[in-house]
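With one protein chain withheld, the remaining protein chains of the complex are depicted in position.
Order of writing sets the labels: A and B. Residues in every chain begin at 1.
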Amino acid sequence: MILHTLATTPGRDAFDNCLAILSPEDAVVLLGDGVYAGIRKTEACKRLRADALAAGLIERLGPITVVDMEGFVSLTERYPRQLGWY
Amino acid sequence: MIYSLLVLSSPASGHGARTAAAFARCILSRGHQLYRVFFLDAGTEVGSSVAVLPQDEADRLRPWIDLSEQHGVELVLCISSALKRGMLDENGSRRHEKIGPTAHPAFIVSGLGQLHDAAANSDRLITFGG
Partner (left out) sequence: MKDRKTLLVIVRQSPYGSSLARASLDTALAAAALDQPVSLLFLGDGVLQLLPDQHSEAIGVKNIGRLLGSLPLYDIESVYIDAGAAARYQLDTKDLVLPVKPVDPAAVRRLINDCDNVIGF
C-alpha cells in the first residue's frame, strides 16, 4: 500500500516511473504540476483543490476525486508509506 | 500520530514548499504531532531571512515562522545544502567569516542525522519536492 504524491506533468519520466509501479491498492495524489494529468483522464487519482484551481482544471475533472488538504492528510493517515514523484 | 516532513523544493520555484507548510498546519489541526521538518537541497532556501519577494505574492517564510513560534515545530536546514546556498546561521557566518547570518533564527542548521532521527521517531515521513 503506497501513497504516491505525483507532482510532475505527464510528459516527464517521473510520471511514467510512478505509473509503472502502481497497483490497485495504492492511491495517487496529483499535486503541483501533477494536476495536469487530469487532462488525460487518469483514473483513481485524487488532487488538491488549490492546485487544480490554480491550473484552471477544476471544471474538467472527469473521474478524479478532488481532495482538499484535510483529504490529503487523511490519506497519509491511512497509508503507511508515501513516495513523492517530481 | 507523529509526523516528520522532508522538504526538497525551493520556495522560489514550484509548489512543494508551499504545500508542505499548508500540510504541516493541517496535521497539527487534526491533532497529530509534528516531530520535525527537515529541509534538504533547494528546500533549505525556505529558511532565508534575506530573500525579497514581490509584494503582491504570498509570504513564503511567515507560515514556517508561525509553525515554530505558535506550535514549537522544530525546523532544521541541512548544513551542507545550506552552506552551498549561502544560508548561514550566526555560528556559521562567524566560522566562515561572512558578513552575517542569512538564515532566519526560527531555523536550526544541522546535519543529515537529524533527518534520520526524525524518521526513526515518527510514524510518518512525508517528502515534498517539485
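By our rule, a residue touches a chain if its C-beta (ideal position, glycine included) is under 8 Å from a C-beta of that chain, and two chains touch if they have at least 3 such contacts.
All values reported here derive from a predicted model rather than from experimental measurement.
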| item | value |
| --- | --- |
| Contact footprint on subunit A, counting only the chain that is left out | 1-2, 13-14, 17, 20-21, 23, 81-85 |
| Absent chain, residues of subunit B that touch it | 6, 8, 40-42, 78, 80-81, 84, 111-113, 115-117, 119-121, 125, 127, 129 |
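The rule we apply is simple: only the chains that are shown with their structure count from here on.
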| item | value |
| --- | --- |
| Touch list for subunit A against partner subunit B, complex | 5, 7-8, 31-34, 48, 50-51, 69-70, 72-74, 76-77, 80, 82-84, 86 |
| Parts of subunit B lying in touch with subunit A, wherever the complex brings them together | 1, 3, 8-9, 14-16, 19, 22-23, 26-27, 30, 32, 124-130 |
